[in-house]
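Complex shown without one protein chain; remaining protein chains in place.
Now for chain A:
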Amino acid sequence: MTDMTASPAEAPRRNGSLLTADDRTRRRNAAERRFRVYGMIAVGLAVLALVFLLTSIIRNGAGAFMQTYITLEVALPEDKLDKSGTRDIEELKKATTFTYSPLIKDALEAKIAEEGIEIEGLSKEGDLISKEAAAQLRNFVLANPEVIGTTREFEFLASGRIDGYYKGRVTMATAELDGNISPEQLMLADALKEAGALETRFNWAFITAPDASENRPEASGLGVAILGSFYMMLIVLVLALPIGVAASIYLEEFAPKNRFTDLIEVNISNLAAVPSIVFGILGLAIFINFAGLPQSAPIVGGLVLTLMTLPTIIIATRASLKAVPPSIREAALGVGASKMQTVFHHVLPLAAPGILTGTIIGLAQALGETAPLLLIGMVAFVREYPAAPPEGFFDPASALPVQVYNWTTRSDPAFVERASGAIIVLLVFLLIMNTLAIILRRRFERRW
C-alpha cells in the first residue's frame, strides 16, 4: 500500500487498447499459467505415487484372496484314532495331530496310485498338503466321532509353495534352488490338478481365519485382527465421542474465555500432534502397570487409541460448533430457551454432520495405528478369537495394521503376499469409513 502512494509517478501508464495486453498483464498471465502448471505437476506426482503404491500392493496382494485346495479321500481307521473303541471324547483327544498327519499322507499316496501318476524322483509328496490339514482332520473327528472307521472326502489347503506355484510366485526354476519344494512335487501338483483333485478359488478363510505360524502361511488369515480392530474401534467410539463432544460443547459454549481455557486450547492442539508412540508409553504405565488391565487386550488398545483420537474429535467438533451462526443461538435464547436447550436443541443438531465427519476421520486414523499397540503387547501372535463383548475386550487380540507388520517380518515369502493382502483389506476399511464421512457431510450439511 505504501509503495503505491509513495511512487505514483513511476508506475507505467496504461496507454493502449484494453484488447492488446501490455507487458505487465502478460507477465501476470504468464505467472498464473506457471502456477497452474505447478499445481498440475503436484497433483500429477501425488496421483502417480498413489497409482504406484496401489498397483504394487494389489499386484503383490491380490493372490492372498485366492487359495489352492486339494481334495482327498481320507480313511479314518479306528485302531489309530480310538484305541479304546469307546468313542469317549477324552480318549479321542489323546490322538494328537501327529497321529493324524500320516493318515493324510496315506490318502495322498492312495490318490496318486489311483490316478496312475508316476513321476520320477518324487519324494516327500506329503509336503504338498498344508500342515494345517492334520488339525482340520482332528477337529472334524472330535466334533463327529461317528466318522471313525469310515472313509470320507476332505478338502485340505495345499502348502504355501504349491499355492505359490499357481500364483506365479514359485516356478520350476526357483523350485530347483529351493530346499522346501522340488520340481517333481510341482509336477505332481499339475497331475493332481489335471485329475481334478486340486483347484484354486476364492479364499474366504483369509478374512475369517486366525493367524497361523511360519510353517503354514497358507492357513493364515485376518479373523482375529479384524475382530480386535473392530473391538478397539467400538471402545474408541463409545468413549471418545461422548467425552470429546461434551468437552468441546463446554469449551465452546459455556466456558469463560480466560487464560485457563486458552491454556487448555493450546494443549489440545498440541496433543493432536503428539507422536502416537507416546500414547503407547502412557497406556503401558497407566492402564497396565497401574490399573492392572491385561496385556494384549483390546480394552487397553481401545483406551490408548481413545486418548489419541480425543484431540482430533475435540478440534473437529469445536470447529463445527463455531460454524453454526450466532443468529441461531440468539433466536433460541430470544424465545426463552435456556442456554442448555439452545445448545442441545439447535446448535448440536446443526453441528452434527461436522462432528460425525471428524469422528469418523479420527477413527480411521486410529484404525491404522500400530506404534502405540507395540508397547501394550498387541503386536503378537494371537490365534484365539476373543470372546463376545464385553468379556472379549479383555481377551488377547491383534489388530489389522499389527497383522501387516507381523507378516512382513516373517521369513516365508508367502507372507509377503499375505501382508499386501492385509493392506488391501485395511485400505478397503479406510475407504468405506472415509466415504461414509463424505456421504454424511453431503447429506446433512446445511449452508447459510
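By our rule, a contact is a pair of C-beta atoms (placed from the backbone, for glycine too) under 8 Å apart; a residue touches a chain by one contact, two chains touch by 3 or more; residues count from 1.
By definition in this document, contacts and distances are computed from a predicted model.
*Asks:* Which of "Phosphonate ABC transporter substrate-binding protein", "GDSL-like lipase/acylhydrolase family protein", "PepSY domain-containing protein" or "Tellurium resistance protein TerA" is the UniProt protein name of the chain not shown?
*Replies:* Options "Phosphonate ABC transporter substrate-binding protein", "GDSL-like lipase/acylhydrolase family protein", "PepSY domain-containing protein" or "Tellurium resistance protein TerA" considered; the missing chain's recorded name is "Phosphonate ABC transporter substrate-binding protein".
*Asks:* Quick one: which of A:Gly116, A:Gly179 or A:Gly196 touches the chain that's been left out?
*Replies:* A:Gly179
*Asks:* Among A:Ala158, A:Ala212, A:Val347 or A:Ile360, which one is in touch with the chain left out?
*Replies:* Reading the full complex, the residue touching the unseen chain is A:Ala212.
*Asks:* Of the residues A:Thr97, A:Gln365 or A:Asn434, which one touches the chain left out of the display?
*Replies:* A:Thr97
*Asks:* Looking at the whole complex, which of A:Pro77, A:Pro275, A:Pro325 or A:Pro390 touches the chain that is not displayed?
*Replies:* A:Pro390
*Asks:* For chain A, enumerate the residues touching the unshown chain of the complex.
*Replies:* Counting over the whole complex, chain A touches the hidden chain at residues 93, 96-98, 131, 135, 138-139, 174-175, 177-180, 212-216, 235, 238-239, 241-242, 288-289, 291-296, 299, 377, 379-384, 390-391, 393-394, 396, 406, 408-413.
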